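As you look at this complex, bear in mind that one protein chain is not there, while each of the others sits in place.
Labels run A and B following the written order; every chain starts at residue 1.
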Amino acid sequence: MKQAFHTITVPTKGPGLYEFTDDAADFVRDAKIENGLLTCFVRHTSASLLIQENADPDVQKDLQDFFARLVKNGVDFRHTAEGPDDMPSHIRSALTQTSIGIPLRDGKAMLGTWQGLYLFEHRDAPHRREIMLHLIGE
Amino acid sequence: MKQAFHTITVPTKGPGLYEFTDDAADFVRDAKIENGLLTCFVRHTSASLLIQENADPDVQKDLQDFFARLVKNGVDFRHTAEGPDDMPSHIRSALTQTSIGIPLRDGKAMLGTWQGLYLFEHRDAPHRREIMLHLIGE
Partner (left out) sequence: MKQAFHTITVPTKGPGLYEFTDDAADFVRDAKIENGLLTCFVRHTSASLLIQENADPDVQKDLQDFFARLVKNGVDFRHTAEGPDDMPSHIRSALTQTSIGIPLRDGKAMLGTWQGLYLFEHRDAPHRREIMLHLIGE
């Protein structure tokens, strides 16, 4: 049994989905592990992870809009010291995912046909986000 | 250390929760791995995974109703080419889970007394959904 680790850095420019499917695939190929488990983990509390449709870009815009409507910026929060979009970003992160585990067969993460891996940035200002990848298998 | 893989196919007939606790238990038993980690992964973006109460069937109906109210079909989305229930299904998936990891002791997934494993179908039309199971341990 072997392990491999990798950190992906994603520069973001405001709210939205940033795909890292290809970066994860590159890591898996280089690790030379054929069968196992891939774990993606985001090291932030105002950005999150999502597996979503990678076919129609409108899906990503609709997702972003929905979360912006469900958790509106600047509305009635105690925690405002870091800006009106910080607390809503924590909540949008809580509503989505911090880690995702994906089985690996024959050297490929077993994503479905339409599944892509995304960082979901919730903050307005540009950020550099870190996603840690872990692979275990053989 | 050993690994095992299995794919469960769940035929769905409209929105709702479809339990696969027993299928997962069968897989674990057949794999002859006593202690480790079980990962469940759904290969779709309009159906998701959920661990919920398996005692009172009303819980499942209430869950389904809540998500139908929170993300209404056909309301103001860009992505409508695949039907008025497709984009809401992507959002309901984003709000729940794509993968779940469960520790395994003495040959059993360590689910709590009331916990059941469910596929959460969000679309109206019948579908065949795939859940990949991965087990690592010894």
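In the analysis below, a residue touches a chain if its C-beta (ideal position, glycine included) is under 8 Å from a C-beta of that chain, and two chains touch if they have at least 3 such contacts.
Note that the coordinates shown come from a computational prediction; the quantities given were computed from them, not determined experimentally.
*Asks:* If the hidden chain were put back, which of B:Pro15, B:Pro88 or B:Gly137 would touch it?
*Replies:* B:Gly137
*Asks:* Among A:Ile33, A:Leu50, A:Leu63 or A:Met87, which one touches the chain that has been omitted from the display?
*Replies:* Answer from the full complex: A:Met87 touches the omitted chain.
*Asks:* Of B:Leu63, B:Leu119 or B:Leu133, which one is in contact with the hidden chain?
*Replies:* Among B:Leu63, B:Leu119 or B:Leu133, only B:Leu63 touches the chain that is not shown.
*Asks:* Which chain B residues touch the hidden chain?
*Replies:* Against the left-out chain, chain B lists 1, 35-37, 50-53, 56, 58-59, 61-63, 66, 70, 95-97, 100-103, 105, 110-115, 136-138.
*Asks:* Considering the whole complex rather than only what is displayed, give the residues of chain A touching the chain that is not shown.
*Replies:* Chain A touches the missing chain through residues 1, 3, 5, 37, 39, 41-45, 70-71, 77-79, 81, 87, 90-91, 93-95, 97-99, 101, 130, 132-134, 136.
Everything below uses one rule, namely that only the chains that are shown with their structure count from here on.
*Asks:* For chain A versus chain B, what separation do you get between their C-alpha means, in angstrom?
*Replies:* Chain A and chain B have C-alpha centres separated by 20 Å.
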